[in-house]
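Take a look at subunit A:
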Amino acid sequence: MHALVGENGAGKSTLMKILYGMQRPDEGTIAIDGAPVALHSPADAISRGVGMVHQHFMLADNFTVLENVVLGAEKLHGIGGKARARIKEISDAYGLGVRPDVMVEDLGVADRQRVEILKVLYRGARTLILDEPTAVLVPQEVDALFANLRDLKAEGLTVLFISHKLGEVLSVADDITVIRRGTTVASVVPSETDPRRLAELMVGSELPSPETRESTVTDTEMLRLDGVRLTATDVDGVERAVLDDIALRIRKGEVLGIAGVEGNGQAELVEAIMGMRDPDAGTITLDGTDISHAPTRKRREDGIGYIPEDRHRHGLLLEAPLWENRVLGHVTEAPNSKGGLLNPAAARRDTQRIVAAYDVRTPGIEVTAASLSGGNQQKLIVGREMSHHPKLLIAAHPTRGVDVGAQAQIWDQIRTARREGLAVLLISADLDELIGLSDTLRVMYRGRLVADADPATITPEELGSAMTGAASGHLESPAVETAGGED
Partner candidate 1 sequence: MSATATATKDTPTAPGKKPGSRMSVATVLLIVAGALVALSVLRALAGATQASAFENITSSGQIGAALSMAVPIGLAGLGGLWAERAGVVNIGLEGMMILGTFFGAWAGYQSNPWVGVLAGVLGGAVGGLVHAVATVTFGVDHIISGVAINILALGATAYLAKRWFEPLSDIGGSPKQSPQVDDIASFTVPGLSDGLATVENHHWFLVSDLAGLLGGLVTDISALTIVSILLFAGTFFVLWKTSFGLRLRSCGENPTAAESLGVNVYLYKYAAVVVSGGLAGLGGVFLALVRSHIYNEGQTGGRGYIGLAAMLFGNWRPGGLAMGAGLFGYSDALQLRNGGATVHALLLLVAFGLALLAGRRLYRKRYVAGAVSGGAAILLVLWYALTDTVANDLVPATPYIVTLLVMGLAAQRLRMPKANNKPYRKGQGT
Partner candidate 2 sequence: GSSSEEATKNAGVGLAYDVGGRGDHSFNDSAAKGYDRALKDFKVKGKELTAKDGDTDADRYDKLASLAEAGYDPVVGVGYAWTPSLTKAAKKYPDTDFGIVDSVVDSKNVASLVSAEHEGSYLAGVAAGLKTKSDKVGFIGGTDSALIKKFAGGFQQGLKDTNPKASLDVQWVQVGSPKGFGMPDRGKDIAEGMLSNKVDVIFSAAGGSGAGAIEATGKKKGTWSIGVDGDQYYDKGLAPYKNAILTSMVKNVDGSVYDFIKSVVKTKKPEHGVQSYDLKRGGVGLSYSGGFIDDIKPKIETAKKKIIDGKIKVADTYK
C-alpha cells in the first residue's frame, strides 16, 4: 500500500489521471510489472489491470449499482444475471456489502465508495488507485475502508492512495511519496518519519493550524433558528423532511461549527438561512428581526455574507470578468449601484481594492473568473463577502480545494472578523478545521441536530461517531453516552 501526499494542487490527481490514461504525460515513461507502457485511454489502463477510484465519484445517479458496475465492462459477464452473481460474489469476498439493484442516488457516500471499489475489482484490477478516498468519510468509515483495503492487499493487490491526512497515511501506508508543485520531493517509509516532518516536506514549511485561542463570544444573539422544518417532495410525490426541528443560535463573535456527513441536511440548512428555500415551519431570526420568509436579496442586504460550498455553482459567474463577480450578490449595495443603476466604475475600483487587500493573484480585473485558480477565486469571494461587513457569515467548506497559503489567509480573515463581532456559521468536512475554528460545535444527522460538543475537548473520532448517528446529546458531558474518551 503506497501513499501519495502533497498539498492541494500539488499535482497528485493529475499524476493519477496520467496513470489511468485520462491524461497524457508530455515526457517520461510509465512501467507496469516492469514493462514500459503507453496509456492512451482509461481502456488501456483497465486492460493492464489498473483501476481508479476518483476523488469525485464517477457514478451515474439514475443507474442501478449493477449498471454502474458493468458499464464499460459488459464483455466480462454481460449485463444481466451473470453479472449480478459476479457482483455478489466479489462483494461477499471482500465484505463490501453492495446490493446490485439499488439506485445509486439512494446510496450514502461510504456505500458509493464501495461501489467504486467494486467497479475496479470487477474488472480484475491488480493495481487500485484511490484519490483522496477518506476526504468525505467519517473516522469510523475510514477505519472500515482501510480494513477493506488491507484485505485487498492480502489478496496481492497493489493499492495506491492519496491523502492529505498525515495521521492515517502514517498508520496504513507501507511507502510514502511526497510531491510538491508537480515534482517528487521525497520518498519515505512511515517508520522513519512523523507527521511534522511529513508536513514540512509537503509544504516546504510548517503547516498552518486553524487553532483559535482566545474566545470572543459575546452575549448578543445574532442568528436564531427555532423549530425550522423543511420538506422536499421526491419524484414519487412523497414528502419527506430534510430539516427537522432545527434550533440553534449564534452570538456575535461566535463561530458555530456544524459537523455532519455530506447529505444530512447541511446544504439545506444553509439554503434555508440564505432564503433559497422556504422553511415549512419554524422561525429564523437575524439580529432581532424575523427573516423566516424574507427573500435572499433582503437577507444579504441585511448583512448575511455567504461563502458557498460549490464556488463554481453558487459563488461565481465563471465567464464574467472579476469586477462583475465582485458585484454578484451585492448588486443593490454600494459601491456597486445607486438607485436602480449600476456603477461599473466604482465597482471596478473596489474590485482593485479587494484584489490588492486579499492578495488575489490576477493580472487584472477584466479577466474572467474562470481563468483564475481555485484558491484565488475563493479569495475573491471571501474578499467580496467581507467587504460588505456582514453581521453573519455563512462559510460552507471555505477552504475546500484551496492551497495551504490561501487556507491560512482565509482562516485569518475569519478570525479577524470574528474578533470584531462577526457571527459565523461554519460547515466543513475537514474536522480539524471545524474543531480548530469553532467556538461551539453541533452535529447534524438525518436532518436533525443530534449532538453538540465543546471544541476545546472533543476529538475527531468522537465527532465522527455522532456524525454516523452512533452517539447523540452533549458529547462532552460524562453523564451522556459518548463514544470514546476525551483528551
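Here are a few things to note about the model shown:
Methods note: a contact is a pair of C-beta atoms (placed from the backbone, for glycine too) under 8 Å apart; a residue touches a chain by one contact, two chains touch by 3 or more; residues count from 1.
The candidates were selected such that all candidates are chains of the complex that A comes from, given by their letters.
Only a predicted model underlies this, so the values are computations on that prediction, with no experimental measurement involved.
When you check 1 or 2 against subunit A in this complex, the one that touches it is 1.
Considering their complex, residues 20, 22-23, 41-43, 46, 52, 54, 56, 58-63, 67-68, 70-75, 78-79, 97, 99, 102-103, 105-112, 119, 140-141, 143-144, 234-238, 240-242, 261-265, 445-447, 465, 468-470 of subunit A touch candidate 1.
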